[in-house]
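Here the complex is missing one protein chain, while the rest keep their positions.
Presenting subunit A:
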Amino acid sequence: MSDVVEKTLTALPSLLSLDSQPGSAKLSSTSKLGNLIRGITELTSKHEEEKLIQRELTSIKDQVSSPNTSMRQMKELMVRAIYCEMLGYEASFSYIHAIKLAQQGSVLDKRVGYLAVSLFLNESHELLLLLVNTVLKDLQSTNLIEVCMALTVVSQMFPKDMIPAILPLVEDKLNHPKEIIRRKAVLALYKFYLIAPNQVQHIHNKFRKALCDKDPGVMTASLHIYLQLIKENSEGYKDLTASFVTILKQVVGGKLPMDFNYHSVPAPWLQIQLLRILSLLGKNDQSTSEIMYEVLDESLRRAEMNHNITYAILYECVKCIYTIQPKSELLEKAAKCIGNFVLSPKINLKYLGLKALTYVVQQDPKLALQHQMTIIECLDHPDLIIKRETLELLFRITNGQNVTVIVEKMLDFLRISKDDYTTIDLVGKVAELAEKYPFETMNTVFSLGGDMMQPDIPNSFLKLLSEGFDSDEEDRKLRLFAVDSYVSLLQSEPNKLPQRFLQVISWVLGEYSHLSAELEPATVMTLLSKLLDLKHTSSETKSWVLMAMTKLCEGGVAISVAQDIYETHSSSMDTVLRQRAQELQHLSQDSELYLMGGVDSSLSFLDGFVSEALAAGAAPYKPPHQRQEELAQAKALSLEPYSLSLPISMSSCSIADRQSPTLMSMSSGLSGDSTDLSHKGGSTTLKLDGVKRVWGREGYLAQREPVEETAQVEVPSPLRSPSQQAEADSTQSQTPTPTVTPELEQDKQQLASSLFVGLGSQSSVCLMGKSDPTPQRFRRKAQGRASSSGASEKTPTSLGSTPSPVDNLLCNSLLDSNLVSEPTNQTPQASQSLDTTNGNCHEELTDVKENNPSLIHNNEEPDKPKDLCLSSHLPTELSGLSHSEITPLCSNQSVNLSACHVQKEDSLQLVIFIFNSSDSALQQMQLQVDSGELKVNYCLSLITDSPVEEVRSHSVAVCHYSVTVKRPSVHVEVLGMLSYQLPGGTPQTIQFSHKLPLTTFIRPLTLSTEEYGSMWLAFSQDTKQNLTLINDDQDPLTTTLNVLKKKLQLHVVEIIGVEGIVACQLVQDQPCLMHCRVHAGTLAVWLRSPVPDLPDCLLYHCQRALQEH
């Protein structure tokens, strides 16, 4: 049908321009209205239109007030007046005439009169009183059409005070033989109820009569009233539940006349109305809810047609199911329905899906987890409405762990939103989150704002924390929470935090870490001391850290930590640091001094001295700002450099500190190096020039041009040199083929893991009602956090070698969802549906065997099915890439764990296979993976739509992680723990560790020689060593470098004579440069990187690679 409209309406412009066309004849072209409309369309400017309408209005005005105007003419005039009003011009003079027309005109004039009244006036308009008599008269008319018109106008607008005058007449109409009259009467009463509920109280029993009317139309109309009544007081109408259910059953069952069908769906409006009523009745009422389960199920089942109207019913049904007392079967179906909405390509349905998710997510956060990838796509949707709804959804799932990401997203939206209403709403929500999660939000602010933020923000935050709020108990909780959240931050990745934030953290830990009973001062000391070792920590921060430590240095371990620190810092170049270290040392040694504590801040012990000095004529003390003011007023010499406050002088100090070691190492390196360097000494810039020229003299400049030319011919990107191209060719088998989509996917997955963190466990708590296997995992709960972090600190492994990143651990455990795939081996209890799946598996199996003949079969367990082919379980996004050998991790009588990894360009993908070798299903399975040196992110596969905590007998679950290096080490180790439960058994855990060589994280770094040169100077961590040279026929250097290139995926930037430069990076973006020179039969290598330990680790692997050769 709409096509037809489309066709006709597209012909519109031609119709408008040529009014002599035959088509326009039917459009009353001869009427005055027609002339007016045409007149307006011909005009070009707004001003002309105004003039024309004013002329028209004047003429209408003259005519309506003329006594000679007939009612029929009046009707025509009214239509024109309505038109002028619609265009935005006031025609208030005609209002009274509209009422007159309704009053005096014949039936047909009356109709226009009533219409004009209903369009011109609203229910508070005083002229409306004049209409009451007309309505009264028409209600009593024997002409059905007049009665209808009166009822129509009454149900649109009627003065509240005059309701009693017509109420009896309208009530009478409920008994009218014609259903159209009864229906309109019911709607009129509905309107009365809305504007003056107390006026219609006495006729509630008549509503019941309407509900039982034999005409479904009248019954439907009465539901409007009931919906309203039940909204206000659902308790009073519980007895009607069964009736509503019966009606719905009949409707759904197609018992209504065909007239009520809409696109062959029976009475959708009625269905939706009933569903809304039922959801109100069943809310928080188990017995009432039970009455409706069956019909809801029926409604879901019947609404299967693919049409908007069935979706409307489904949507209402789903809402109802989630509003009433839950029933698991229905919830399951409703969840599936929501899934269909969310995944629908139709944007309207997607929107409603998101809305439904928002509605149900608090009850069923699992559902949001299932659709997280869609949600993330919607977050970037070009339609702001979709984006906005997604934020609303995220707002509902905010918890302590994801609040930062969500607040960030909301702020992003605020930046682009232009709509005031949305802005107000969203700002309110951000503020609400900030109130609920003060520390998380402030943490975001600190982490994001970084060192750019005004210094008074952290100051006032600390002030707030120290001064506290009204209740002591609240203060204690807040501070404890702050301590806990900061400890966990420090345990995860302190090197990413901005300086100011570190300072805040140090202060808080120093002041309040004693509040946490489980937290040993020594633990905090250790954490803090790590900050001192961080490369980028400024002296100012160090001084804050040391000050915090002086507050904590009590007891055995603390003393030794303090001692260590003293030893490192007592020789520091920075006097402030030296002093702090001294203080720390003294306080930690002298416990009496430490306990004395109290400092006389008023310096009262100096009072005597001061008064003496004053008496002797000394000037009284003036605070520094006063002195400065006076100086400024006196226009004295500017003493600014000397009046700087201490922290600033410290930071200037720190700049020097940071630079000096680099400079020193550079100059020493240059002088020690035998490359042709003509400049010795001189300024930094000169040296830089010199370095560039080194390569020039060796012939680099001569080679440069051809290199660039070929580069242009072969690859348009200047970043890729031909040698790199060749290398890429030769090592094709080793280099993982980079694709764009996995990276994008991974971004999304990372976003997903940060957004949906904390949802999984909640769902298991509230949906399944089972107890959480690992207690207290939420950061929100201050107690719980303290205990978990405390516990992890007590474990010797995590204390000594690896600072356990509790954050990550938490995320992983909470996000643990697993891919469960069908078993490849036939099990007796396999269902019938397995047949097809099995077929697929065999195909895959042979496929995989062809590709990877070396696939390892787990030989630890002889009773294990031999055809178990784990690689077929690789997540689909990894299946195309080459993976490492699948190595067994550990096993016991019921599970076998094995792992493999896939090297991607920007990360390492670690896949852990959990094979259930027992005869019963593993339940409540959780895999926690963690590492001190690595950052481990759980990846959700796109094909799984439900996080599974269960592994069936003889099947395999796959957990997929994306891993990047946090701290380089020769071998990085991943520690893991799988906890599970066999049916009827006690919870069990199995632990494993998996070593990954650092080389799996090394990727070639493509650079030009010039880029290499400038980077070389910027890096401070360096190592030198001589390596064995592989001596074959002609060119030992090239051969050796090629071996390294092949084995370690290094990129050879250039080889010039006896020297070669090589570059690589540790995923992600942590470069390491290598300079090699053949000298006396060995290869002198010199590695530089901004990352501590990376040069050493890489050197180790170079040695190994060359030895193995």
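Here, contacts are C-beta pairs under 8 Å (C-beta built on N, C-alpha and C of every residue); 3 or more make two chains touch, one makes a residue touch a chain; residues count from 1.
The rule we apply is simple: contacts and distances are computed from a predicted model.
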item	value
Hidden subunit of the complex - UniProt protein name among "AP complex subunit sigma", "Histone-lysine N-methyltransferase EZH2", "Kv channel interacting protein 3b, calsenilin" or "Hemoglobin subunit beta-like"	"AP complex subunit sigma"
Candidate in contact with the missing chain, chosen from A:C212, A:I385, A:L614 or A:A1018	A:I385
Option from A:L57, A:L77, A:V112 or A:L998 whose C-beta touches the chain left out	A:V112
From A:T152, A:Q923 or A:T1038, residue that would touch the chain that is not displayed	A:T152
Candidate in contact with the missing chain, chosen from A:N308, A:N495, A:Q589 or A:Q1103	A:N308
Sites on subunit A contacted by the missing partner chain, in the whole complex	1-2, 4-12, 15-16, 24, 27-29, 31, 33-34, 37, 79, 82-83, 86-88, 90, 106-108, 111-112, 115, 118-119, 122-124, 144-145, 148, 152, 155-157, 180, 183-184, 187, 190-191, 217, 221, 224, 259-260, 262, 267-269, 272, 276, 308-309, 311-312, 315-316, 347-348, 350-352, 382-383, 385-386, 388-389, 421-422
